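For this depiction, one protein chain was excluded, whereas all remaining protein chains were kept in their positions.
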């Protein structure tokens, strides 16, 4: 029975943005810190460390989750995606990202990666999302700059675009 | 919306932002993302759990013994390397960046730990033992002025650190002649536009050069750089201050990081390595800067038609425990426009600044605006109601009349431009005011609570760096020398390939400065948007900057962008001369467009921009005489209108004055008191619009924060000084669900005083919206006293009548405690299977106390009636170790005893008094108890919602243990089950 001792660093291995990664971490290290400071993926931001602001939202096994409420020791074997994985290739933006730029869905950009990860997870499974559902998903995020209207507009624009793409592909 | 466009049309267009590609892909570089040296250590801060206490001793030996801890630093250690902070008023008071000898607010730094990791540093915090002697607190600004109020700073002799009275025109005469005098009294709460990214600092000290190098997500004003350098006792050129490329919002708040820049710098010096500190959310909420709370009495002299002939302000400003730079700026920022958007020529102002046991205040979006527009616009509403006039009409009659601009206000502001009446009428028409009135009518007919609110405001921007000296008397000012102006700076550089870089000292936090500047400069130089790159990081060791540098008072569009335009003009002029010589035409005939410079009359006669631009590098000898070079042009610009205060205290506190008129319709759910903003219209005259998307973004962002201030947000304190809003589940910022979309209207009156005609627009709704919503609530409920934030509970008090009493006369009286009060009381009884004498003996026996006190690890008997113990207390997963002191008094053997105790630990402190009575009941003993307990510190800040119940469980544990020890306990079950079984009912 693997009981991992306090104050020692233990090996955690998981998939990060499609690649297998390994790190040494104390049990108590938060996944947000592990990603940012051990693995250098600083796109995930930290705003409260108690689950409310949403800045640290990432995807774990496909679902949006707070990285600040996950311990390093819990992530072994999981599939984690962060904002760094969204762009299809360097220098290009995903449909969702492009919609945020187009609609001025961000100002300081601190809340943005978390919001993108929630919306990306949601729109992937539900390309027919309604505005009410989008708002419901966004309610788990605080943005202090935009007043949200442009974020909602960006999400709706992305839905529109994704739907178009889907039709073209069909 | 009408937009003026320049020839090539970049300015005014809602371009996609150059900032966004990086921010959307996780490539932003915020302070916590920056690379640091390998030997960088982490700083954590021990903060006071008490609002007011003496520090008797600090014992850090256990913390220092922890592996990986490099240093533990106290206030005295910091003081030995620094100088007390400069205070903005003449007062006999010291102002240190962390506590020495005394703590004066919950969250005040008491000790700094430098350790290998933040985790370790926090472990060490838990091991520092501080002995506090608790002092009485003063939380209310009015109470702070009373003679018997506890003194925060004995050297001051009073809690009032500044008092000044002003009169403009002849207010006494106007009041004595007035037909009506109408007044409001307002207590404006504390709140903050708290950004999502917290403070962060990385500091280094070079002993060889006695120089500090600090990177912080500071936002300006850079006048604070002088405060930091003076505090660190180095010349300014040995205090290098840098900002990271990106910042996660600021809204004024990150001005306050300067205190930590000093602390981290000293920590780096003492620990001999670079030190990094990232503030956590709890620290941010309780100890970063907030807006001031203010108590205001505002009275108007009013004619029967609603015209106001004089205003009299009495303001008591609460700046918290220390007057930190640039305070009391919140109180004086609006000094020139204390008459709002109205033409009122007689004005009296009494300003008092008081210190209380709260966190020191500082910059916050809307800076000083909400505190004055709330009383002023509530007053206009009340004037109409009391005189039976139409509320719109009262506003209309008092607005600064059309054609009166530039208009000098009573207290000296020069309202630069506008047509307030026309903008007001346009808002009513385009915003559909008549429809809203109709909507209200229909809603009320359907039995709903519906109200309409109005608010007019002047939004100042580009602060006069001299306004704060209005706090000094004219004599003190004369002695200190005049202060005025607002130096803005922009640099345009051209590299050897002819590419253009713009550099400004504007330190944006998400406002898209790089995009706007690229638009402005590209337009001027006839370049494509992408050809211009903009750099907004600031390094005081390298860049051009001045005291006004930074991002505040909405100065970017009006001042910084304008200065960049002036720099572009100068470069253009010289490039035109160079090109003219190459094209063999007059310079006046030269045109710039599409990356080429050409003869207007013969566009084929052209040369590429890059070639002309690069010639200063490659062939300086070929340039026409008198041109010098075009490699770099730095322009400093300060508007002449920003003069120092006059000998009679007139002050043009800001360069530009936008106009705002808002109205809204609000519906209240009569069953729950919940507020729904049905419609919100906001009209802005912010001069010329440079980027419509960003202007709308600023308006929406400020609006959302103002909705928060109106309905949700408060930095709440208990009467004992506990800070109660320590989490984002307690300090409630609106989410997308609570933020309606406002209708935004524009009326463009370019400012004659700024190079581009732009004015600020970033703060207006923080000033106008809270009172607009309050006025609508007043209209809906008929209430006259409206206090923010308007939680549903507060609204319920306005709309629910008398409460239906309980049919059961035994039902407990409603708890007396007021919201936020941490006093817990309770009573109950337990029956114990032992005689009174046996129970009595137990209470006095230290050995049994050990068993009785829940979680006691060792009871030490200090005297017959005084015990000391280490205890672990907790509920569910919440557990903490405390030092407990227990005293017995008022003993009436074997009937009654008073138990008083206090506990102190990492989670906070508690103290309580319990009276225990023993009554005989057939050989058994009924133990009756009644207690009063207070709890503070961290647990009060973060556990607010759960605290009361949790504390009752813990207190219950004591009596349950007492009963069990006496043999009355029944095994199994949870604590309360057992307690309930014992008590035969609920306590």
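Every chain is named by a letter (A and B) in the order it is written, and numbering of its residues begins at 1.
Just so we're on the same page, a contact is a pair of C-beta atoms (placed from the backbone, for glycine too) under 8 Å apart; a residue touches a chain by one contact, two chains touch by 3 or more.
Here is the rule we use: contacts and distances are computed from a predicted model.
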### Task
Out of "Acetolactate synthase", "FAD-binding molybdopterin dehydrogenase", "Sarcosine oxidase subunit gamma family protein" or "ABC transporter permease subunit", flag the one the UniProt entry gives for the chain missing from this complex.
"FAD-binding molybdopterin dehydrogenase"
### Query
Which chains here touch the chain that is missing from view?
A, B
## Note on the structure
Among the options B:17, B:70 or B:118, the absent chain makes contact with B:118
### Residue, one of B:461, B:682 or B:735, that touches the chain absent here
B:735
### Task
Tell me which residue among B:33, B:246 or B:280 touches the hidden chain in the full complex.
B:280
### Summary
Touch assignment to the omitted chain, from B:21, B:623, B:674 or B:926, lands on B:674
### Query
Contacts of subunit A with the missing chain: which residues?
1-7, 10, 26-28, 30, 33, 49-51, 54, 57, 60, 63-66, 68-71, 73-74, 76, 118, 122, 136-137, 139-140
### Task
Tell me where the left-out chain touches subunit B, residue by residue.
118-119, 122-123, 126, 280-282, 671-674, 712, 716, 724-725, 729-730, 732, 734-735, 737-738, 791-793, 796-797, 800, 803-804, 806-808, 811-812, 814-815, 817-821, 875-880, 906-907, 938-939, 942-946, 948-950, 952-953, 972-977, 980, 986
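The rule we apply is simple: only the chains that are shown with their structure count from here on.
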### Message
Roughly how far is subunit A from subunit B, centre to centre by C-alpha average, rounded to an integer in Å?
### Response
29
#### Entry: Complex interface listing, subunit A residues touching subunit B
26, 28-29, 36, 41-50, 52-53, 55, 82-84, 86-87, 93, 97, 100-102, 104, 106-113, 116, 135, 138-152
### Message
Can you tell me which positions in subunit B touch subunit A when the two form their complex?
### Response
14, 16-17, 19-21, 23-28, 30, 32-33, 119, 193-198, 246-249, 251, 280-281, 509-512, 693-694, 696-697, 699-705, 727-729, 733, 735-737, 739, 741
